[in-house]
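Here the complex is missing one protein chain, while the rest keep their positions.
Coming up: subunit A.
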C-alpha cells in the first residue's frame, strides 16, 4: 500500500505524541521534537509496511512532510 501525505502526517504525529492536525506539512519537524531515533523508527515502519527505499539521510536532510512525500513515493 502506498503512503499518502495524510498517512505520513498521522505517523509523524504519532511518533511525536501530537495531534495530526497540529503537524504542519511545510515546516521543519525538528522544531516539533523530531529526532534521529524517531526518524529511524518511522523509516523502519515505512520500509516494512510500504516498501519505502529512502534512507535516513534523505529524510533527516529535509525534515518536512512535503519534502518527504516524493522520497517516500507518497501520493
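Convention: a residue touches a chain if its C-beta (ideal position, glycine included) is under 8 Å from a C-beta of that chain, and two chains touch if they have at least 3 such contacts; residues count from 1.
Throughout what follows, contacts and distances are computed from a predicted model.
Name of the non-displayed chain as stated in its UniProt record, restricted to "Cbb3-type cytochrome c oxidase subunit II", "Branched-chain amino acid ABC transporter permease", "Non-ribosomal peptide synthetase" or "Tryptophan synthase beta chain": "Non-ribosomal peptide synthetase".
Mapped onto subunit A, the interface with the missing chain covers residues 16-17, 28, 30, 33, 35-38, 40-41, 43-44, 47, 55-57, 60-61, 63.
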